[in-house]
Every structure is written in C-alpha cells, then in structure tokens.
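Of the protein chains in this complex, all but one are displayed in their positions.
Per-chain residue numbering starts at 1, and chain names A, B, C, D, E, F and G are given in the order in which the chains are listed.
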Amino acid sequence: MSEEVRFDHARAGRTGMPEVVFAERKTRAQIALCLREQYAGAGYAFATRVAPEDGPDLAAEVPGGRYDETARIVVSGGLPRSGVRVGVVCAGTSDLPVAAEAAATLHWLGHDVYERYDAGVAGIHRILEAREELERCRVVVVAAGMEGALPSVVAGLIGAPVIAVPTSVGYGASFGGLAALLAMLNACAPGIGVVNIDNGFGAAALAHKIVLARVNA
Amino acid sequence: MSEEVRFDHARAGRTGMPEVVFAERKTRAQIALCLREQYAGAGYAFATRVAPEDGPDLAAEVPGGRYDETARIVVSGGLPRSGVRVGVVCAGTSDLPVAAEAAATLHWLGHDVYERYDAGVAGIHRILEAREELERCRVVVVAAGMEGALPSVVAGLIGAPVIAVPTSVGYGASFGGLAALLAMLNACAPGIGVVNIDNGFGAAALAHKIVLARVNA
Amino acid sequence: MSEEVRFDHARAGRTGMPEVVFAERKTRAQIALCLREQYAGAGYAFATRVAPEDGPDLAAEVPGGRYDETARIVVSGGLPRSGVRVGVVCAGTSDLPVAAEAAATLHWLGHDVYERYDAGVAGIHRILEAREELERCRVVVVAAGMEGALPSVVAGLIGAPVIAVPTSVGYGASFGGLAALLAMLNACAPGIGVVNIDNGFGAAALAHKIVLARVNA
Amino acid sequence: MSEEVRFDHARAGRTGMPEVVFAERKTRAQIALCLREQYAGAGYAFATRVAPEDGPDLAAEVPGGRYDETARIVVSGGLPRSGVRVGVVCAGTSDLPVAAEAAATLHWLGHDVYERYDAGVAGIHRILEAREELERCRVVVVAAGMEGALPSVVAGLIGAPVIAVPTSVGYGASFGGLAALLAMLNACAPGIGVVNIDNGFGAAALAHKIVLARVNA
Amino acid sequence: MSEEVRFDHARAGRTGMPEVVFAERKTRAQIALCLREQYAGAGYAFATRVAPEDGPDLAAEVPGGRYDETARIVVSGGLPRSGVRVGVVCAGTSDLPVAAEAAATLHWLGHDVYERYDAGVAGIHRILEAREELERCRVVVVAAGMEGALPSVVAGLIGAPVIAVPTSVGYGASFGGLAALLAMLNACAPGIGVVNIDNGFGAAALAHKIVLARVNA
Amino acid sequence: MSEEVRFDHARAGRTGMPEVVFAERKTRAQIALCLREQYAGAGYAFATRVAPEDGPDLAAEVPGGRYDETARIVVSGGLPRSGVRVGVVCAGTSDLPVAAEAAATLHWLGHDVYERYDAGVAGIHRILEAREELERCRVVVVAAGMEGALPSVVAGLIGAPVIAVPTSVGYGASFGGLAALLAMLNACAPGIGVVNIDNGFGAAALAHKIVLARVNA
Amino acid sequence: MSEEVRFDHARAGRTGMPEVVFAERKTRAQIALCLREQYAGAGYAFATRVAPEDGPDLAAEVPGGRYDETARIVVSGGLPRSGVRVGVVCAGTSDLPVAAEAAATLHWLGHDVYERYDAGVAGIHRILEAREELERCRVVVVAAGMEGALPSVVAGLIGAPVIAVPTSVGYGASFGGLAALLAMLNACAPGIGVVNIDNGFGAAALAHKIVLARVNA
Partner (left out) sequence: MSEEVRFDHARAGRTGMPEVVFAERKTRAQIALCLREQYAGAGYAFATRVAPEDGPDLAAEVPGGRYDETARIVVSGGLPRSGVRVGVVCAGTSDLPVAAEAAATLHWLGHDVYERYDAGVAGIHRILEAREELERCRVVVVAAGMEGALPSVVAGLIGAPVIAVPTSVGYGASFGGLAALLAMLNACAPGIGVVNIDNGFGAAALAHKIVLARVNA
C-alpha cells in the first residue's frame, strides 16, 4: 500500500528535522522500500531500530549505506557539518546502545559529538573530571538506566541545557526504565528536558532543534 | 536551622539558572526567610507555588515585591532583558496557572513572552492561526492537560524546540496528569523535551538554558 | 469438549452483531472446528487474530475462505451490503494491522469503508485534507498508538461519532498502548467512544451497531 | 483575560455538539462569565460539574436558568426536541449523579430519556425486566461503578449501541473507578464504547452524535 | 540439595490440605524427585503447572500416574470420595485451562464436580439455565477473564459461597488478568472470596477447606 | 426518587445473605430512608460505613437501633443464633475498625465470634498462642494491613478456611492497602479467599455463606 | 479494649529494638494510654507521627516528656549512650521532617548523630565536603525525595552501610515518593538498604540494629 511509505518530505523544511525510518514493527521489505524512497527524495537515508540480522542487507539498499551495530542504525549521507559540539554521556556498557543511537543521529545531523561513557554516579569523580569538556558543549544528552540520577548531577554542574534519556537498563523494580524515567522527571536541578525511555534518537532530534534555534530565531 | 535557607548563590554562575524559592511544604516564616536571604545576596527575589493566602504578605517582605495570583509567584526585580522571544501556549482556563507560571518565570529571566491561551486541539484552526507568531519564537513552551496532544501538533508545525508541560487538569483516567505526561513522552513528532506535571517553572528554566546556549557555546 | 464450540447463533438476532471466532489462545484444531461450525450454522465464517502460519490452512476449512494477512482475518461470505460509508483512519505503517482489522470487519458486515492511513498529527495538514471525505461517513474509526491524539483532532473537525482504538504501537512509556488509551479517554473533544487496545474488531462492531441504530429504532 | 471565555461558537455547526461550560477548576466568577457569554452567543447555557454551593447563584446569571443538584448542572433553554429515545441505566443510589448528568445532558440536547436506576448485576432479574424498554432506545448509556459489569450484560441483550460510563463509586481496589473502567474496556460483548470515569456528559455527547448520524450521513 | 524436596507431610493433618508439587520454575528432574518423594510418603502424587512436553514422562515417574493436558496436572491416586458436589463455571474455551485445573484438583481431593463451561455474561440466559444445578452445589468456583463479571452474577443468584478466579485471558487493558481481578474484588454481590490470577488450584483448595469445615467444626 | 431505596428483599431467600445499607456516598436522609424501609420489610436494620457524626441520630430512626462507633455500624435486631463459632483476628489498634465491622456483622447474622486482636507477625508467639481457639472456629476472618502476612501464617496453622481482608492501614508504599492486598493474593498457604480492602462486611458475608453451606447443601 | 495497648515489652530483649508508639490513626486518648503504659513498663516513652495539635498535651502525660515539632515525636528518657556515631543526611527544608525523625530516634536509642541537611545532588560539592565526616560514621541514613539520587552518590563515596529513606517530597510524577523509592531500589552503588517512604523511624531502627550487631554477634 503506497500510504505506508508516503514520506512527509516537507517536514525538514517545516520543522528543521527530517523524517526518518523507524524500523521497529516494520518488515524488512517495508524498511527497504522506505530507505529507497527516502534516498530518492532527499539524497540521504537514515533508519533507527534496525535489528542486527537485517542491518547489513538493508544498508546495501542505498548507495553508501552503512550499518552501525551498536546504535542499530542504517545510514547513508548526512546533513552539512554545523561545527557545533554536542555532548553525549552515559554510565557504561549497558546504556551504550541508547547513547550510541543519540551520538550517531547527531553526527548524521551534522554536529560534532563529545562522548563520555563511564560516568556512573557511584563513582562521582568521573563525571567531575568531564566537567570542563561538557562546558564546551552547546547541549548535553545524558542517558541513564537504573536510578537515573546522572542528569540531575550534570545539570547542577554546567550551563548547557540537558536532555535526559531514561534507558530500560535494570531489572526488578526498574520496571523497564520507569524508575529512571520518574527520577529524571523529578530531577531537583532545573533545566532538564526528558524524552521517552530508550529514545536516543528523540534526544538527538531535540538537541538538533536547540542547535538550530541559535541560527533561526 | 541555618541549613534550611543556605542558598547556593554560586549556582547561577555555574549553571546560568539562579536558585529560587519553592514555597510548597514550607511554612510562611521559612518562605519569608528565604526571600529575604535571596534578595540580600542577589538583589532579586523569586518564589513559586505561593498560596493566595500568603502571597500579598510575603511580597511585602522584599523591596518592590509583587504577587501574581494566577501564576502563584512572588517576584522582585529580575534579570536583564535578553530581547529573545519565547512562546507559551495552552488550551484554556484550566491550564492557565501552569502556563502563567512559565510565562512569569520567563519574563523574570529577561525574555519576551508570546502567549496564546486558547489553542485546544478540539479546535485545531486556533493553533494553526498562531503558527506564524510561533515561528518567530526561539523556543516554545506548551502546557496541556487531559490528552496532552498539543505539543505533538506544535512540534510538527514549527522549527523551534518544544518544551512540553503536562498539567494535572482532568479527572478520572487522567490520574492527576499521568495521561498527559505519557502522551507527551510518546509524541510522534521528534524534538520535544518533557518536564514534570504542572512544572511551569521547570519548563521556563529549560527554555532559559536553551536561550543562553546561543550566547555561551 | 463440545462446549468449546457451542456458538450463540441467536446472538445476531438479539444484538445485531453475529458471534465470531477469536483465534488467540485457541489451537489450530479448535479454530478449524469453530469455523466449520459457524459456516454450517450461518452460511459465513469469520475469525480474527489468526496467526500468519495458520491463516492459509484455516481459510481452506470453509468454502470460499480467504486469509487477509495484514488484518490477520479468515473470512468467507458476509452480510448484505448496507450502502453506508464508514471511515477508518490511522497514522501509518505501524497502526495498519489494527486499522485493517477494523476495515475488513466492516466490509464483512456489509459497509463501504473509506480508508486514510497517513494521518499522523505531526503532519496535521494530512488529516485536514481528509476532512471532506470524513464528513461523508456515518461514523469514523480512528486507530492511533504512541500519544493517541488523532481521535481528539478528528472529533473536533467533523460531526460523525468517533470510535477511538488505541494501538500497542510505541515503546518505553507507551506501556503497551496504555499511553494512547489514557489519552483517548481524556480527549478534550466530546463524542468519542473508546475500545480496548488493538481492538479493531470491537471498533467495527460498535460502528456496525451505530449504523444499524438508524434502521432499527 | 478574554481568552478564558472565548467560546468556539462554530463548534456546534462543525461537529453537531455545542461547546459547554465545564465548571470544575473554574472560579465562580469565571463560570458566571462563561454562562453569560454562552447565552449571549447561542441563546442557551449549559454548565456541568457545578458545586451545590454555587449552583443556585449561577443559575440566576442567565434568563430561565435552573440548577439540577443531583446532576450538578446549570441549564437554560435547550435544543429542539428530536423525538428520539435514549436509555440511561445504572445500579442505584451511588451511581445516580453520573447517570443524572447523562440524562440531563441528553434532555437538553433534545432527546427523550428512558431511565432505569436499579439494575445492579447482583439482582440480574431487574435488568432482564427492562429489556423490552431498552430495545426501544436508539442508544443506551450504562453507568456502573465497582466491578462495572452492567454494560457487558446490556450489550448482550439488545441491539442498540451501548455507551459505558465507569463511575468512581467503590473503595479500596476500585482505585477511583479504575476497576470499572478496565472491566468495560475488556467487555466480552462487542459493540460498547467507553468514556472517561464519571463522564456522564461525554456519554451523552456521544449518544447525541450517534442520533445525529441517522440524520446527517 | 535435600531441602528442595523436604515435604511438609504433616500439613494435611494440620490444615486438611496436603502439600502438592508446584512445577513452575522447577526443572524436570526436580519435579520428578518431588513426585516420587510425595508418593513414597503419602501414597498419592499431584503436581500442577506441568508443561505439555514434560507431562507424559513425569506421569511415568509414579505408579498409576496420568497427565491431564488441559489442566496441566500430573496425578496418581487421590483422597477418599466425599460425596459432596462442587460447581466449576467459566465462559468458554479460553478460560478452560484454569477451570480444568480447579476441577481436576477437586476431583483428586475426593469431591464430585459439576462443570458448566459456556456461561459468558454476554449471553446471560446460559448462566440462568444453570441456576438449579448450581443450587445443588455446596460451593461454586467461578473462573473468568476479560471483565470478570461472572462471579457477581452467580453470587447474586445462589446461596452457596462463590470462589472467584480471575484468569489472564484477554489482551490490551486486561493487563494479564488485572482487570478481571479488580472486578472480582469490587463485586457488588457479597459472599465472594477471590484467589490469585489463574489460580485454579488455590480455588479448589479453598473449596475443599469449606467442604471440610462442615465435617470438622 | 423511589428507585434509590428499592430493596431487593428477595435476596436473603435467594442467596442467604440479606441486602444491607451501605452508607458511604449517601446523604443522612437517604440512609435514614433506607433503614426505615429495611426495618419495615424485614424486621431488622443494618447499615455499614456510618460516620460518627451521623451514627447516633440514624440509630434512633429504627426501634432498638444502636450505633457501634468502632465498627461504624447502625444495627437493630438480627438473625437467629446459629451456635456456630467464627474467628476474627487482626494485629492491633489500627486494624480494629475493619475487624470490628466483620465481628459486628457476624454477630448480627447470628454467629458466635471469637476475637483476637493482638496477633501481629512481628510477635509470632501471639498467634501461636491462639491456635487452639482458632481450631474451634468453622471459618476464620483475618484482617491485616501493612505487609498483610497474617493470613498466610494462620492458614498454615489450622484447618478452617481463611478469609483475608487487607486493610488500608499503612503509609507510603502501602498504597492504601494495595501492598497487603497483593500479599494476600500471593499467599503461599492455599485455602485463602481474599475480599476488597477494608471490606470487613464482605468477609463476614462470605463467612456466613460458608456456615450456611453446612446447612443447605 | 485492653488488647489495644498490650505492649510486647519482651521485644527489646528479643530483637534489641523496643516497641514504640506509632500515633497515626490512633485517637489522642489511645496514644496517651500507650505512652503511660510504655513508661510504666519500661521507664521511657517514645511516640512517632504525633500531630502538632496533640504533641504538647501528650508530652505532659509522662514524666519528663517533651515534643519535638519538626520530628513529630514525643519522648521521655532514652537508652544508655553508645558512643557510636551515625550519620543523617538530606537535601534541605522539605526532607527535614523525615531526617529529623531518624535523628531524634537515633538519639533516643543512645547514639551520637552527625547531621548534614543541605546535600542535594544539584550542588554535588556539598556532599563531597561532608565526605570526611561521613567516613567517621558507622552507618549513614540518607533521606531524599524527588529523584532520590543522594543514596547512590553517598554509597559510592564511603565505606559505611547506607540506609536510604525515600520521602514523599515532590509533586506530579513523584507519585507520593514512588519515584524516589524506585530510584533507591535501583541504585547502581551496592550496599544500600531501603525502607518505606517517609519512614525515618524505620531507618533509625535498622541503623540501631546494625550498631548492636557489633556488640552482640
């Protein structure tokens, strides 16, 4: 059915953020069709939540396509470089897929990415060490699972806006990321915007709009 | 106990966002003490969630103090004007206190505020009418209760980052704003940062940090 | 055990809505038995939630049987054409199975179906374009996952009753469709009846009863 | 602020359902202003959720105004009589306010209302006695608290569409009407549309749209 | 480790209800060990929640062992016949495993079981037909999923105590049986005792204790 | 409206349990009307959940009426003595109102009541001391708040069926009795029937039906 | 009824922790009776959760009684001094009542208390400043509301066991302390024991048992 892949190509012009392909719940054939249509219309392609068993084949559907297994992203081309620096921070191995999704999206959108992936609050000196680098970012994405405390600490340290991404990392009373989500919504440090659980892409999209805001208005 | 009113006066320098007085759960005496200490240290005073029966008396505690009954804010002085325009949108009467808290905070932080308070999605033409004005804002705060759909619609219309504030307006299956909160976290339009239920102040703080990001980094 | 397939054949006469086969949690053998018994008693057969691996074989159990893979329905025959038009609207690929279940059920019940499957609220112009067509429907089924905002917008645009079907499309704080369900129950536009998550069949059944109401009472 | 009472007077033309005044969370002065503005524009006035201590005074704000204490409604005038009969059913004393809100709204919208208020499922003979009368209604609103079972039973008995209204009647594990709400969403009888907890007005609005559907499309 | 299979053989003497083997989360080897130890000490064996792939092999572990696939029970021997009649009621195919678990347990405990498995409330005449038979039972177990309304109806019809078993049958807002559980706890008919979701065994155990109460005290 | 007080006087004959007056959410006038109607039809009167400020006045509405402040019950007359002994157990002061409601209801229904109100599991010797007395009861009602552990312990000690009543006693993560309710539904000792939170009356009604079961079937 | 005030005076000998009076849900008369009985048996008295309007009067019931309004505790006498130091930490004004309850209980139990009440994670330097003092405590109680992050940070800094007390401080998505509770249960730093929301007394009791453990075993 053609509706399924009718891209809203005007969206980038309208909102600054291009429509991309969200692969979850789509068949491989549907994703392939989307990627080709997107590439034909825009000269680039970008799909998130691509399963490892589909990634390499789908990357081959578009010229210059590549699959990033950690971020689970198929990408081809990208937006012009902005020269702006955005931070992406998380605690460690388990939060990596979400942080990597944010970082890869930001890179595709044209931004420089400062990454710091060992900053759990149980070793508070590690985030303190990163402070100076974070001060040099225009906006910082912070991904955290379990108790979700890292955004509060970061937002109390630096001046940049913080985008908090709860991850589903945890078990038991983490309830699939609900614990981290609630913690971030209740952060005692003001100036934090929260996105959905595991939504690294959404965090990057918001960061991108914040960067653009400097240019446009 | 002196700890109770020990202000973190360095916070504004560190994070760009001054510490303010959150009046809920404080006695009138505690709030008064906080306001005076804040004024003494910073030359301004700002308290949110001040009950109507306390507002006028507390406003009198600091030179030039004033109580905004809709926003439930006591304010004296403010930051220098930035010349930047920030939008605040909501659906109507019931969401007004939250929208007004955001608007009053933004004004105190030095920004120009564009307000539009009749934009419920059941009359979609109203938000469409406001589109041009919203395009001229660097960031837009959208407060909504009930089904919380307005941020999705706004973020699909304009390029500015959207800060979504769920309100506790509703009854029954709104569960005190939970319905609107979940809706906003699941918005299909990317580029939305969500804050806590009824947290107009937090939305303004995030908007402020986004505006500052233009200047600092 | 014979109780398992004892159809309430009198139900159609009593309530206007024939009993059908709900395949979930039934074995293939149980479903086959139900289909044959239904066909024998009523001259048609209709089963929902039929898994793709069972569909074609089960369709072969009844004369003229056919399997609709998107809607996951096995169908044979149907009710007389009513000449009444019912709308089915959703946002895109992911909500398609639920919308298709509603549309296929409505078709089997004898109604004409107007379908529009690209109407996400992040591109609000698309639902506005469909307005005229929707005005010509006697009732409109609106399926939406994620923030579930579409029914509010549709019910604010047109005069027909709206039946809202939350879908389990989403992740994280969508909690399996709970976010969309709560949003729909809290819709600010009056005149919306909500059915269970992913219940495309139930939405069609209610639409059918609404159409019949014109004839009967 | 004038936005607060800016009525969407065009809504009745657009959707068949006039905008009304929802009094909860509004001050008495705001409600009075709304009622007068509504009366001035439309020639009638209608406000729901009006507290008993405000009702009589607010009724006096508009010509011919009257306060219905059980339904908590202020009303003046109404739509032309339709001659169509709508049923309203509940179990007893505790559900009465919600049922009465639905009935009063339907009456104001021009319909005849058949009321039956003693039909709890613990005495199943009572709803069976009402069956013949219910068959003569074009649509039936069923309000129920506690286990919320009544809509399932009614929808299995008659051909008319059923609108289910969970009420917050109950205690403990009723969780403010959640138990009844979930029960209704999971009703085994198809053809039921559910509205928010205690939303008698919304149920009436949906019934009204269903009645109009006969006329319009 | 011997603790794993240390039976509390004194429990039957103390409480009237023998300890049995709950197979879920146990390995096949652990279950086999339990069955043999139970048979050695008590002369009978009884295990619930036995998976179909393990059932036949495990039945062979004890003399006269048999596997009931619907009830998912391995049984050998049983208690002396009591001559007392207990009812087990449910709506249809999907609730059958839970009802069958209750019925098989009651039979093993020595009671006569009256079964009625087609009594959904959407066809209320079916439970009314069973009334006379149910009046002849000393206690009635009622299993229901979805809206869980059946126990309320039964308890309003007959004098015997009703044991309500919510089942996890349903989808979406059934939340794994939570909807039915809450409905049963809020039943408007008094005299209903509720057990855990899908706990057919527990319902039978309570029924057994109720039957014994006649004899003992 | 006469429906409000239409008693189902046939219920006692049908189910063994007379209909009573549930005072919550009723006005004093409505309760008085119910009590008088009940007394006129049945020769006794019984109302639960009567607020202390209404109790004495309402007791005066019926001949021989009396208000029990702990149990919050108005009672006049009662059923003939059965000579059967029923146990009521709880931990202490806070659970007393619920236990007292159960005990007063059982007494009114004609049974002898053994009460033990100091049996918290933190002092396990106390319930062990009561074991012999509990063995002499035909059924035992156990009310518990907080962690709700007492029913498991009692059901493991004695042969009589146990009716568990979670109470709303507790704070924080007790969530109004939810913690105790869930604990009781998950009791590791079989043979427990659970009723709604704080439903001392319902527990007594079930105990009454269990006692009657000895006589009837 | 004498059961209501039957103290388990043997508990202190058995468990090291004396039984105390929990005043919530008790009448003033009941509390007074408890305090007198406790004093008579043990030579000290201690009641928590005493409302300000009752505190002074109740303090007068026992020799040397005193009311601590912040901690809401009535106390007379106490256990011998242990010379052991226990830390109590929280973020500020709003968490003070819970922290003060813990501190007052610890003092009454004979321990020295190190208090630090300005340690919110949004100003991470403040808890770092306290590190050396905290290292000198045998166990540390950390009370926190909102995002509940403080225990994770403290447990990552020092060697002493940490007892985490979530407080109900917050609003909206804090859900009465649930957000903080979940955060603490999911803390990434091991070695944290969590108690109920607002349970300052319970935290102190656990700390006391930990201190005693040094002496006893």
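Before moving on, here are some points about what is shown:
Going forward, a residue touches a chain if its C-beta (ideal position, glycine included) is under 8 Å from a C-beta of that chain, and two chains touch if they have at least 3 such contacts.
If you're wondering where the values come from, they're calculated on a predicted model, not measured in any experiment.
Within the set F:Val21, F:Ala47, F:Val62 or F:Ala183, the residue that contacts the chain not displayed is F:Ala183.
Residue G:Val139 is the one among G:Ala32, G:Val50, G:Val121 or G:Val139 that touches the chain not shown. Residues of chain A in touch with the missing chain: 92-94, 96, 116-118, 122-123, 126, 169, 171-174. If you put the missing chain back, the residues of chain E touching it would be 1, 3-6, 8, 11, 22, 24-26, 30, 166, 168, 176-178, 181, 196-199. Think of the hidden chain as still there; on chain F it touches residues 91, 120-124, 128, 145-149, 152-153, 155-157, 170, 172-175, 178-180, 182-189.
As a convention for this text, only the chains that are shown with their structure count from here on.
If each chain is reduced to the centroid of its CA atoms, chain C and chain E end up 35 Å from each other. Separating the centre of chain D from that of chain E, both taken as means of CA atoms, is a distance of 42 Å.
Centre-to-centre separation of chain B and chain E, using mean CA positions: 56 Å. Shared contact sites, meaning residues of chain E that touch two or more other chains, fall at 122-123, 155-157, 172-174, 185-186, 189.
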